[in-house]
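Of the protein chains in this complex, all but one are displayed in their positions.
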Amino acid sequence: MTLLEVKDLSISFLHYAKGSRRDKTNVVDGLDLEVHEGEIVAVVGASGSGKSLLAHAVMGILPKNVLVSGDVSYKGERLDAARLKRYRGTEIALVPQSVAFLDPLMKVGEQLHAPADGREQAAERRTLFQKLKLSRQTEKLFPFQLSGGMARKVLFSTAAVARTRLIIADEPTPGMHESDVREALARFKSLAEKGCGVLLITHDIEAALRIADRIAVFYAGTAVEIARAEDFSGSGEQLRHPYTKALWRALPQNGFEPLKGAGQASGPAVELGCPFGSCCGSATGRCAEGKPEPRELRGGWVRCVHAS
Amino acid sequence: MIRRHMLQAAGMNTGIPRWNGRIRTAISVSGAIALLAVIMLGSRLMGSEGLAVSLEERNMAPSPAHLFGTDWLGRDMLSRTVKGLALSIQVGLLGAACSTLIAAVMGLAAATLGRAADRCISWLIDVSLSVPHLVMLILIAFVCGGGMKGVAIGIMLTHWPSLARVVRAEALQLMSADFVLVSRKLGRSRMWIASRHLAPHIGPQLLVGFLMLFPHAVLHEAAITFLGLGMSPHQPAIGIILSESMRYLSTGMWWLAVFPGAGLLLAVWAFDRIGGHLRRLTDPGSVRL
Partner (left out) sequence: MLRLIAGFIGKKAIRLLTLLAAVSVISFALVNASPVDPVQAYIGADVMRVGPEQRAEIAAYWGLDRPFPERFLKWANALLHGDMGTSMIYREPVVKVIGERFLSSVWLMALAWTFSGVIGFAAGIAAAMRKDSWIDRLIKGFCYTLASTPAFWIGLLLMMLFSVWLGWLPVGLSVPAGVLADEVILLDRLRHLILPAVTLSVAGIAPIALHTRQKLADVLESDYILFARARGVSGLALIRRHGLRNIALPALTLQFASFGELFGGAVLAEQVFSYPGLGQATVEAGLRGDVPLLMGLVLCSTLFVFTGNTLADFLYRIVDPRMRAGKGMIR
């Protein structure tokens, strides 16, 4: 069953341009994405390509000066204010990036206990704490007293209770030791095995490939390709979009080719034509004519006129 | 949820070209400057006939002939108010300017003359901040035997510490900047570094600091004069007008207190706005007095 469905999502900021004029910058542009039950979908892309905004848009916690259009549905129903209120913190959970997302003046134990939580969740968390090798003492600490690893476990345990159906994890692995990364990923994997949908947002394509079923590749505010994890193999012949191929080949074990157009990925969306056009080796005149429409291809999905 | 975001943003959108923050800032700053210009020019142009005693026109409520009414000696309250404001602004300018100068010297000295000087000045700042401004002003006014001199010196000596702190912090930060370190290695003197490297960077901070000090200076001038320790009763100061008005309050002559006070409020408010806007424009959030 489809848990999360994002259709034609665009996010843009209002800001001051030169003088006293105000301008609009598109950060996410025409994004489509689906997450099914028991599935891990990874969203990969350069830092600043609008991935975190996607997470915040789904949770309905974007700042006020942000314009959003498009549709977000959960279990086939439009996720409007009332449904968000019902599902947020119960069925849909966010695992944030860092300890800065915890109230600095609230003890961990008190903070873990969300308003919607009952005795059942408290007991679940206690077991989870044992499993994660967090002592009971941890509950009495303030967030600033947590070590990096402890903080990650605490953040993870806010979401990982049985009633959660959909987890959105925003950069859960950066700056972690290899062993910690493996452990963190294993946790998400085990949640998915219990039927939970996981949207894993990361810039670490290798980490994503280890557990994800499908990978959405972000470029200039939109998904240029959605591929199955097994498509990332060999020299990337199975991949559909030139940017994805370039990303794949830029990995150390795949040739370490320098990535062109990496800067573009974090800039504002290009108005006309394929956003990757200026950096693409196989670009032709057709690429500049308009934005490529998304189309199905070999069990995946791509925004490129040339892909076959 | 998404619809709500759109509506909110759309609401902000409607006024984009005409009424955004920057244009409002420009308008309010020019309005404030115009107000102050009117006060200063008005007091110059008005002459002193409004201040003359005319017993036939005593105790008159506001009317077209006397917009602010007249007092118990028949003096025109509008003239008195404008003159009083002009005087208060002048004293405030003098006091705030000297305070800014002291703050600059103290701040730069603390940053450049080494640890001992820094400790000494920081301690002096602490001591000055630990006596209430008004009590210190009363003490200094008493020491100077009252009058304009007392007020001006009092304001000068009491308002510098907070700005000096800002200057010191800024200068200390600059002292560890690369270009200053190189200059020091090259053997430049402290004076040279303070005047060539630090002063230009501190300039904008001082301007904003001055504009933030000024309203305080005017308010304190009015307060100390109101208490009877400031300007002499013969000068047309707002504090004098208001303290005199107290004697006539019970007779219902409200205009004696309302208009001069409102004038003072408006002038102080105008300057406070200029300072606030300029602070946000130059450097959001760094100068806080």
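So that you can tell them apart, the chains are marked A and B in the order they are listed, and the count of residues begins at 1 in each.
Here is the rule we use: a residue touches a chain if its C-beta (ideal position, glycine included) is under 8 Å from a C-beta of that chain, and two chains touch if they have at least 3 such contacts.
Values in this document were obtained by computation on a predicted structure and should not be read as measured data.
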| item | value |
| --- | --- |
| Of A:103, A:120 or A:193, the residue in touch with the unshown chain | A:103 |
| Touching the absent chain when the full complex is considered, from B:97, B:199 or B:258 | B:258 |
| Those residues of subunit A which, in the complete complex, touch the missing chain | 56, 59-61, 63, 85, 88-90, 93-94, 96, 98, 100-106, 114-116, 142, 144-145, 158 |
| Subunit B residues that touch the omitted chain in the full complex | 126-127, 129-136, 138-145, 215, 219, 222-223, 226-229, 242, 245-246, 249-250, 252, 254, 257-258, 261, 264-265, 268-269, 272-273, 276 |
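In this section, only the chains that are shown with their structure count from here on.
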| item | value |
| --- | --- |
| Approximate Å spacing (C-alpha centroids) for the pair subunit A, subunit B | 52 |
